[in-house]
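Here the structure is laid out as structure tokens; the discussion comes afterwards.
Complex shown without one protein chain; remaining protein chains in place.
In order of appearance the chains are A and B, and numbering begins at 1 in each one.
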Amino acid sequence: MPVSTQPPNRVIPALALSALACVWLLDFGLVQPNRIVSGTGYGLYAATGWLGAVVVSSLLAVAVGLALRPTHKRFWVLALLLITALMALPLLLEMLAQRKLPEDSAYARIGIGAGFWCLAFFLALMLLETLGQLKASRRLQLSTVLLIVAGWWFCATREGLSSLSLIREYANRADQFTQALTTHLSLSLGAVAISAVLAFGLALAMVRRERLRRPLLGLVSFMQTIPSLALFGLLIAPLGALSAAYPFLQTLGIRGIGWAPAMLALIAYSLLPMVRNTYVALMEVPEPVVDAGRGMGMNERQIFFKLKLPLALPVIIEGVRITTIQAIGLTAVAALIGAGGFGTFIFQGLGQAAMDLVLLGALPTVFLALAADAILSALKFQGASR
Amino acid sequence: MIELKGVTRRFGDAVAVDNIDLTIETGEVCVLVGSSGCGKSTTLRMINRLLPRTSGEILVDGEDINKADPEALRLNMGYAIQSTGLFPHWTVARNIGVVPDLLKWPTHKRDERVSELLTLLGLDPATDAIKYPHQLSGGQAQRVGVARALAGDPNILLMDEPFGALDAITRENLQQEMLRIQRQLSKTTVFVTHDIDEALKLATRIAVMDQGRIIQHDTPEAILRRPASAFVENLIGKGDRGLKLLALRTVGDVMERYPRPRQSDPLTEGLKETDSLRAALSVMVWQNSDQLPVLSEAGDAVGTVKREQLLQGGV
Partner (left out) sequence: MRPWLAPVALIAVLCALAALLPAMAPLFSWVEPNTDSLIYTRDSFWFLLQSHIWLVLVSATIGTLVAVSAGIFVTRPAGRDFLPLVSQVASIGQTVPPVAVLALAVPAMGFGEKPTLLALVLYGLLPILRNTLAGLGGINPAVLESAKGMGMSSAQVLFKVELPLAGRVILAGIRTSVTINIATAAIGSTIGARTLGDPVIAGLVNGNTAYVVQGAILIGLLALATDSLFEAIERAWGRTFSI
């Protein structure tokens, strides 16, 4: 049997060389005297010494070499290498802290530089390409991500990284962080849940009455077109007027600003993807399937619950996925009208020009969105395979 | 003239076309026939370099095709495929005019050519030219596909199962058109099909392919009479190969011609010179007659044909 030769992979070398350039050209990390002053940047060599510089550069060189080797095993080796590298990445920042952090200053902290971000980004892309080449199953992909998150968690709890600005900001407001997380999740998930129920009803109505389709879809897509800031803003006046007129609403917390307009706007936004997907899913159940069910003596109720709904489920879940991701992002904007959540940190941080506080709000928001995407995609595939 | 010398094509480890030699004379219709995956389409697509060959030589009029610019090569080879590949965003006229446009013909010459071809293929230059492909029936779309292949007046025509997706009646019609057009234009044609009847009907010579090799390359009659292997025998079908042989010849080949056309009895059904012996035999069986007159277009009897003559014609 002939040895099947694999063409050399060009993607990973391209990514690795870009990473190499970024790492050497950009600031790898910063040392700041306090949380507001931007501090001094250090390149890779200055930040991590020859040890870090050699490890990082040779890692990337090895990746290039492996990608060009014409054997199949190379991608498994690459995957292991990249996962280990990503897990251990925060240790480079620890090296910076050890080498450059002034001992005597209680406020001094280290910040993450563009070089570090680029390195993390390109390593992640390389891992993505490697997993793609391996045709990795969803389970393998998910465990990879969990492994890397666990690695970062472990690094973050080490003493050596306590001077990292992001961790300092977190330590200063651990309670607020938990509260923001709760608010953010309950607002976005609450809106998704309510709109799911509403959307299901609307979609069913549209399936039953063809006449309703155009006006209803028109209405929900009209609302989707209005930018979030405008919709939040436009809800302030009427809700404010309502609560002024009926004081008991105020005791419920319904005011022009706060969670009430946020929730309303989030629901309004969530309706379009939810209604559209549910409707399409229910309409596109193949006619022969329904016919066959009818032919076997199922009644309409059985046809709906045993045939239509299970077949429509993956598309409906896709609607939930889009909606959830969107709601998580919009909840961050809703902090502007006092709804709380991670957006509070973002906009506070922007107001105080405290970049680490911005990160403390933005990174968890991104993380929540990605997590929601992963979980709901997995659910969708499970629904589809059943 | 197209010559393939020791042409091989591999996809990875699989050999699609295995060291074939084939010569297609100028003006003849060579039909590549075989089951799917036998390498016939691959062979066709190597002739206009849509696929590169792994080894061997392909010459057109003595010139290696790899020496020519691939685009220039294809502009001189009409190409029609089963799914038509009509450009959905262009009208029928613009679709047909694409090669003249690429050849930078002047507009009026192109427009004349387009309406000439529409007429040739039995389409209406006034109404059909402005239609879009999605407004055509399958048969019409295929006619447009053939017209497009002919538009640049190429010396060579490559056709990859062009009638494969059509219903039996439309296919039959288009095969007739194809024969008529070929009589008028005499293009060197390479035609790929899996339908042996289509091959027998259209081919000057047939190349039977199996597993990347050419099993037999000969005239339809020779293939029917002397199949080279059990595979070919199976392909042509043992059961009715006698009838297929009859289908190759026409009444005109075996009839007794009168010195002068005679008035015919308007009540008897006659044959035409262009009818195949198979069709003639069918009429005779149906009418239970031993002899039938052969009529001209005008309806005069130009000769007569007997049942024995028909049957001998097939042997």
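Worth a mention:
The criterion applied here is as follows: a residue touches a chain if its C-beta (ideal position, glycine included) is under 8 Å from a C-beta of that chain, and two chains touch if they have at least 3 such contacts.
These numbers come from a predicted model, not from an experiment.
When the full complex is taken into account, the listed residue touching the unshown chain is B:Val98, out of B:Val98, B:Leu120 or B:Ala279.
Here one chain is not drawn; of A:Ala21, A:Ala46, A:Val64 or A:Leu128, the residue touching it is A:Leu128.
Contact with the undisplayed chain is limited, among B:Ala72, B:Ala126, B:Ala168 or B:Ala230, to B:Ala72. The set of chain B residues touching the chain not shown comprises 48, 50, 71-77, 79, 81-89, 98-99, 102, 132, 134, 145, 148, 152, 158. For chain A, the list of residues touching the undisplayed chain reads 9-11, 14, 114, 125, 128-129, 132, 222, 225-234, 236-237, 240, 256-257, 325, 328-330, 332-333, 336-337, 343, 346-347, 349-350, 353, 355, 358-359, 361-363, 365-366, 369-370, 372-373.
As a working rule, only the chains that are shown with their structure count from here on.
Chain centres here are Cα averages; for chain A and chain B they lie 60 Å apart.
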